[in-house]
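Let's look at chain A:
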Amino acid sequence: MSVVKDIAAVSQGMWATWKHLFRKPLTIPYPEQKRTPPPRYRARIVLTRDPQGGERCVACYLCSAACPVDCISMQAGERENGRRYAEWFRINFSRCIFCGLCAEACPTMAIQMTPDYELCSRDIMSLLYEKEDLLIDGCGKEPEYNFYRHAGIGVVNPRGGNPDEQPPVDVRGLVP
Partner candidate 1 sequence: MIVPLEQVLILAAVIFVMGLACLLVRRGNLIMMLVGIEIMLNAAILAFVGGSAAWGKMDGQVFALFIIAMTSAEVSLALAMVVYLHRRRKTVNSDDFSGMKG
Partner candidate 2 sequence: MPDLIDILIIIAKLGTILVVILSLAANLVLAERRMLAWIQDRQGPNRVGPQGLLQPLADLIKLVTKEDLRPAGADKWLFLLAPAMAAIPAMLTFAVVPFGSPVHLLGRVITLQVVDLNVGVLFFMALSSIAVYGITLGGWASNSKYALLGGIRGLAQLISYELVMGLSLVPVVMLTHSFSLNEIVAAQATVPFLLYQPLAFLLFFISLLAECKRTPFDIPEAESELVAGFHTEYSGLRFGLFFVGEYLNIIVLGGVAATFFLGGWHGPFLPPLVWFCAKVLAFCFVFIWTRGTLPRLRSDQLMHLCWKVLTPVALGNILCTGWWLTIKP
Partner candidate 3 sequence: MTTLFYLLALVAVISTLFCITERHPVHAVVYLVTSFFSLAVIFYLLRAPLVAVFEVIIYAGAIMVLFLFSIMMSRPEVTEVELHPGIRDWWPALLLGGVFLGAVGTLIISGPLLSPETANTGDIRAFSRLLFRKYGLAVEIVSLQLLFALVGALYLGRRRQ
């Protein structure tokens, strides 16, 4: 009897919606009540410092190259000891899509994402973050890591002097 089956189906649906009528809503009224995002949430981008307080960014342009919407731009500079740094570093958050590719691309863990998702403004120019706005006084998610203490070009220690670094290969020594 298809009629009986139809009636059963309809009443089943009605019962389901009846139950949901008295269920606590899953949504929350947002500005008053905020959800705590998980610590690895991908929102506002920051530039972190190494444990010694130096900038981690070496202005390698990898984040800028990885960015699908081209919102990161910078100018590389070099100090006297060969340490590279960003002369200026700019992220246009009105274009950023929070995909996290920049953070993945970064070889020095400098660029990281934070759970601060409340990024909106009536003034679009205020979403243009300069280096001063981006740089934080902390190490972010990798508190131990310092690029120049693991590898590098002899800025902190001479080459091959870092704890887990092998001395550079003497190319001439390989000559038979």
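The candidates were selected such that all candidates are chains of the complex that A comes from, given by their letters.
Operating definition for what follows: a contact is a pair of C-beta atoms (placed from the backbone, for glycine too) under 8 Å apart; a residue touches a chain by one contact, two chains touch by 3 or more; residues count from 1.
Since the model is a prediction, treat every value here as computed from it, not as a measurement.
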Options 1, 2 or 3: the chain contacting chain A in this complex: 2
Considering only the defined contacts, which chain A positions touch candidate 2 in the complex? 10, 13-14, 16-18, 20-27, 29
